[in-house]
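Excluded from the complex is one protein chain; the other protein chains are retained at their positions.
What follows is subunit A.
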Amino acid sequence: MNPEQNHNRTVENASLQDLTPIEGDLIIRTEKLNKYFSDKHVLKDINFEVKRREVVALIGPSGSGKSTLIRCLNALEKASSGDIYINGEHLDPNLSVKQLSPIRRELGMVFQNFNLFPHMTVLQNVIEAPLLVRKMPKEQAHALGESLLAKVGLLEKRDIYPGRLSGGQKQRVAIARALAMQPRALLFDEPTSALDPELVGEVLKVMKDLAYEGSTMVVVTHEMQFARDVSDRVVFMSDGMIVEEGDPDDLFRHPKEKRTQLFLERVLSVLP
């Protein structure tokens, strides 16, 4: 690992736009978040924060609770105890689906298995929520959808059905769909884990572009190079706990905790 290759996005793009996470402007905050699946304790007293414009990579072995954590953030999983605040608003687990909707809209979710709507064209996938939820006028939604598809490089696929896209293209559409609701932050749940290796790059590139535009992102990932190059902060989870977190270069080069060292040794041994 050559330190010269590690571009911190904050440094590289400082001239273009200020990408420094904004202190005190918390988009996501959890306090003593706990989650049980029947008697299995999968999240243990998680205190987790994401600042505006921050890119956080969540890494750790499978089963460590990374995905569960971000699924709790938009209430796809109900937290067992503790508090979640999204842009300052308390995410009460007892809210009805209707009451949850405005909070969920603040966070865009990108799934491992894309979950595109197979009965809609690519463009319809992107504009469905703006039309239904934001009640955006049709022409405006179309313009928005087209600009987002152009952004992920798939404008020419606007009228075809997701079934005919490659995995990488599906995930890029899914990112455009999440962006269409203009969320305050994007949550990525292992966005490249279901992809063939040669398709991973195109998705990571889109995500990298978003990061360089100042998007707030939480990325659960096994792509260590991406975590290292793009994120502002890496959070290492194991056994439902945040074991260690910090600046990507520090954490990857000088992990303090034994569990982090073991994990990184295992996953980094395959990197060039």
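Going forward, a residue touches a chain if its C-beta (ideal position, glycine included) is under 8 Å from a C-beta of that chain, and two chains touch if they have at least 3 such contacts; residues count from 1.
Simple rule for what comes next: contacts and distances are computed from a predicted model.
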{"item": "Hidden subunit of the complex - UniProt protein name among \"ABC-2 type transport system permease protein\", \"CoA transferase subunit A\", \"ABC transmembrane type-1 domain-containing protein\" or \"ATP synthase gamma chain\"", "value": "\"ABC transmembrane type-1 domain-containing protein\""}
{"item": "Among A:129, A:155, A:241 or A:267, the residue in touch with the chain that has been omitted", "value": "A:129"}
{"item": "Listed residues A:104, A:157 or A:233, member touching the removed chain", "value": "A:104"}
{"item": "Which of A:30, A:74, A:192 or A:260 contacts the chain that the document leaves out", "value": "A:74"}
{"item": "On subunit A, residues whose C-beta touches the chain left out of the figure", "value": "74, 76, 97-98, 100-102, 104-105, 107-109, 111, 113, 115-119, 128-129, 132-133, 161, 163, 177-178, 181"}
